[in-house]
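Removed: one protein chain of the complex. Kept in place: all other protein chains.
What follows is subunit A.
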Amino acid sequence: MSLLFLLNSVAMNMSFILVVLSTLCREEKRLRKWRKMIGVGGADWKHYVRRKPNVVKRRIRKGIPDCLRGLVWQLISGSRDLLLMHQGVYEQLVLYETSSSELDIIRDISRTFPSHVFFQQRHGPGQRSLYNVLKAYSVYDRAVGYVQGMGFLAGLLLLYMSEEDAFWLLVALLKGAVHAPMEGLYLVGLPLVQQYLYQLSRLVKEQLPKLGAHFDEEMINPSMYASQWFITVFSYSFPFPLALRIWDVFLFEGVKIVFKVGLALLKYCHDDLVNLPFEKLVHALRNFPEDALRPDTLLPMAFSIKVSKRLEELRVEYEEMNKSAQESGTSLKPTNRTRGLPKLC
């Protein structure tokens, strides 16, 4: 009896060890594939992407290995090239220029990822780097300057790369090195936020009509829950493991992943959301349940949602709507634009 028990527990332990070993092996194999794809210091990357774009896309959707994430992010965002073209510029911006946003930045430093160990220490290395990157950006692009929300982008980047690398990645994103520029999220009037919110509200109505109608009934406006999805690309309040996986795809495929993830979240929670009254609804839209935020559940769902074509059509529609509103002189201000939304949807 006891021998049987012993054998049994040995077998169980063995199978546990085998599972761990096979996971390790799989991880090792995955890393080897990634290393081969990147080459030494990123030397083979461009060549590989040109030759096998779909393989790269598929591998990125499965998640970039954490130890390579910083490097790969710089390669896919185009920031590495910017850095090489502008050697010494970052140092100049940090050391010799002054910015009118300095006080605003300082005020928000301790309010950016306040519970993350890297940013927790007052005047510690995390907070100092964050300040430098944001200050440098506010000088580099004075039209944008510093806007709340940018700190979360910079903060996330700083967990994976140096200050200078993070700065150039921020530049690549806002100025549009590879994808459409993001600076409209932060310019006066937040024009791109307004556009994205319009597109999202339309997509919700088209893809989740029952929920869209319920939002209308309860007078839920997408700015009540989704503006921070766009402004911080899900880095503000979503768990890091999910945010990182979204960023992997975001940097390679562009902003459409933000719409897809947003729609997937609404779809996943659809049956609960359609029954909630206004207050509970707003709360639920800002506090999704833990199981909805698991990357391996949410992301496959997001990937299955098609938005590219419709997003482009809605962008054109939005621009035309804005243009005609401006011509009639009614919608110069973004506030009026928002006001006009429900009628036009």
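The definition used in the following text is that a contact is a pair of C-beta atoms (placed from the backbone, for glycine too) under 8 Å apart; a residue touches a chain by one contact, two chains touch by 3 or more; residues count from 1.
Keep this in mind: contacts and distances are computed from a predicted model.
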Given the choices "Protein mago nashi-like protein", "VPS9 domain-containing protein 1", "Ras-related protein Rab7" or "Mu homology domain-containing protein", state the protein name listed in UniProt for the chain not shown.
"Ras-related protein Rab7"
Which of A:29, A:52, A:142 or A:283 sits in contact with the chain that's absent?
A:283
Across A:224, A:276 or A:321, the one contacting the chain not displayed is A:224
Which of these touches the unseen chain: A:190, A:204, A:265 or A:299?
A:190
If I consider the whole complex, including the chain that's not displayed, which of A:81, A:104, A:141 or A:206 touches that chain?
A:104
Touching residues (missing chain, whole complex) on subunit A:
104, 107-108, 111-115, 147-149, 151-152, 186, 188-190, 193-194, 221, 223-224, 227-228, 231-232, 236-237, 279, 282-283, 286, 333-335, 338-339
